[in-house]
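Report on the following structure.
Only one protein chain is missing; all other protein chains are in place.
Every chain is named by a letter (A and B) in the order it is written, and numbering of its residues begins at 1.
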Amino acid sequence: MEATSEPPAGAQALVLRLEGFEGPLDLLLDLARGQKVDLARISILALVEQYLAVIEGARRVRLELAADWLVMAAWLTWLKSRLLVPAGGEAAEEAEEAAEVLAARLRELQTMRAAAQWLGARPVLGQDVFARGAPEDLSVVDRSRLALDLTGLIRAYLLALRRAAATKPYRPPTASLWSVQQALTRLASLMGSLPDWSTLDAYLPEGLGTALERRGALASTLLAGLEMARGGAVRLRQEAAFAPIEVRRGGEDV
Amino acid sequence: MSDEAMQDALRLAEAMVFAAAAPVTARQLGQLLPEGIEAEAVLSALRDRYAGRGVELAEVAGGFQFRTAPDLAPRLRKVVQVPRRLPRAAMETLAIVAYHQPVTRPEIEEIRGAALAQTTLDALLEAGLIAPKGRKEVPGRPTLWATTPAFLLQFGLRDLRDLPKREDLLVEPPAPGQAPPEE
Partner (left out) sequence: MSDEAMQDALRLAEAMVFAAAAPVTARQLGQLLPEGIEAEAVLSALRDRYAGRGVELAEVAGGFQFRTAPDLAPRLRKVVQVPRRLPRAAMETLAIVAYHQPVTRPEIEEIRGAALAQTTLDALLEAGLIAPKGRKEVPGRPTLWATTPAFLLQFGLRDLRDLPKREDLLVEPPAPGQAPPEE
């Protein structure tokens, strides 16, 4: 091939601006356009030879070539060898297919280049045409409504209570114990309204909260019962140790 | 000045005033116009051209700017609702009134463990979320506060019993001598 001894003049020029191309496909497209026919009828074989001549020329001027340029060169060398075999064989068919894929890729790249040019030729907003520089905002903000939800309300409540608890010094709740005097009054007023021999429990006041209050009230009521039994107003009995203490009106005998 | 030159100047002035982010002065326009064309005359002609239209040329801040015709502005006005939040103190006070009503101001302060600013109370009153509900029969007869129907509406409640129960919200400190509530 002639190119090996003397690369085409065009190829020499291309070598010098190889870096101006974005890659092997970019160069191939440029070479294809140089064939002065439309992309549907380019000669892939001629294209391959031109590309390989450029790579050869680049090597001669000891230009560092990126791997993708060499990969493309290797592939195109393979393609060239297949394109040169007589038509009809399996290898020739394979080569034709590969050549068609390459031609399709070149057409697609060319199409996208044309699309980019078409877009670039449009009047671009901010470059060639301008929208209103100071648009008017005619919207009015209404802040009269409140954004409230239950979750927020409850969170605020808990926060307030927690903060208040944290700031208040701890005061143990005052124990309200049922006094003997209160038990005396209650026992005296209730005596007779309950059946004979009721347990002391029945004479406890209502609304006793804690176990402590209950035990305190029971003790006061027992003391009151003992006090009244001393004067004979009531009688007390207990069937066995730790059994409930029962009480009844005093006076007449059973 | 030829009519063609004036038409060209008018187009340029129109485009310039339209595209500029700030009002355009006669001097700025003049720098773009060819010799012999007065910027003031062009702007005056431009104002006449837009007189009575949906957009008018207004003289503002020493320059010229297009503005929506005043009579159309109300029809173009869009109301954007931006609901505001209540400040934290107001939200806490509202929650306390909701759970403890009817409640006096000193009681609210006692529960919150902080003084209640008049502005906070005013904000809730103005929003119609709370209202006075009689007076407490103690010395000084302080006003009692309660929530309003507007409060229910705002929180999407049918009635006050729809509020989560206090017991479900609070783990109260265990009373002495009593087993602590389940953890």
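One rule holds for everything that comes next: a contact is a pair of C-beta atoms (placed from the backbone, for glycine too) under 8 Å apart; a residue touches a chain by one contact, two chains touch by 3 or more.
From a predicted model like this one, the values you see are computed outputs, not experimental measurements.
Per the touch definition above, the residue from A:Pro86, A:Pro135 or A:Gly207 contacting the chain not shown is A:Pro135. From the options B:Ala5, B:Leu76 or B:Leu169, the residue with contact to the chain not on display is B:Leu76. Screening A:Glu22, A:Glu93, A:Asp142 or A:Asp196 against the full complex identifies A:Glu22 as the residue touching the chain left out. Interface with the hidden chain, as seen from subunit A, comprises residues 22-26, 28, 30, 33-34, 36-39, 105, 107-120, 122-133, 135-138. Of the residues in subunit B, those that touch the hidden partner chain are 10-16, 18-20, 28, 31-32, 53-55, 66, 68-69, 72-73, 75-76.
Throughout what follows, only the chains that are shown with their structure count from here on.
Subunit A and subunit B have CA centres that are 31 Å apart.
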